[in-house]
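In this view, the complex is presented without one of its protein chains, the others remaining in place.
Here is subunit A:
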Amino acid sequence: MGGETHTIRREGEVPEFWRKDNRLGGTNKPYKVNVVVSDQFSTGLKVLVVDDDVTRLRILEQMLRYHVTTCSQATIALNILREKKDCFDIVLSDARVPGMIDYKLLEHVGLETDLPIIMMSADGRTGAFVRIEALKNIWQYVVRKITL
């Protein structure tokens, strides 16, 4: 029980990335998680999120809080990336996005750009839902990698 703290420590800064309290049925007001992003991150990181589920897309948009562009079709995503090559730092995509079969988007992005791409779901059997906790862990890892 109790709080969970994930922090990214950078020189001269103590940013709190997120904190989660595991209490259930607690206060009337939801417990606020401050996704405090250091200035360097918020100005520097531009994300293209590709997912055909509008609910998930909105959740990710809220979650990431960076400069986020959302997109529900893989072909559109690819066009965006081709037109605006330098406008994104990272691509976040659901593995099953309409317009492409499975990992084609990953393949194209890999071949045509040097953008890191995170695939959010595995195959059909596990279910393509956003596991925010898992995503946060991945994100922390990615942000570390990008900024190191």
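We adopt the following convention: a residue touches a chain if its C-beta (ideal position, glycine included) is under 8 Å from a C-beta of that chain, and two chains touch if they have at least 3 such contacts; residues count from 1.
By our rule, contacts and distances are computed from a predicted model.
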Between "Ethylene receptor", "Histidine-containing phosphotransfer protein", "Protein ROH1" or "Transcription initiation factor TFIID subunit 13", which matches the UniProt record of the unshown chain?
-> "Histidine-containing phosphotransfer protein"
Hey, which subunit A residues sit against the chain that's not shown?
-> 20, 24-28, 30-33, 52-56, 58-59, 62-63, 96, 121, 124, 127-133
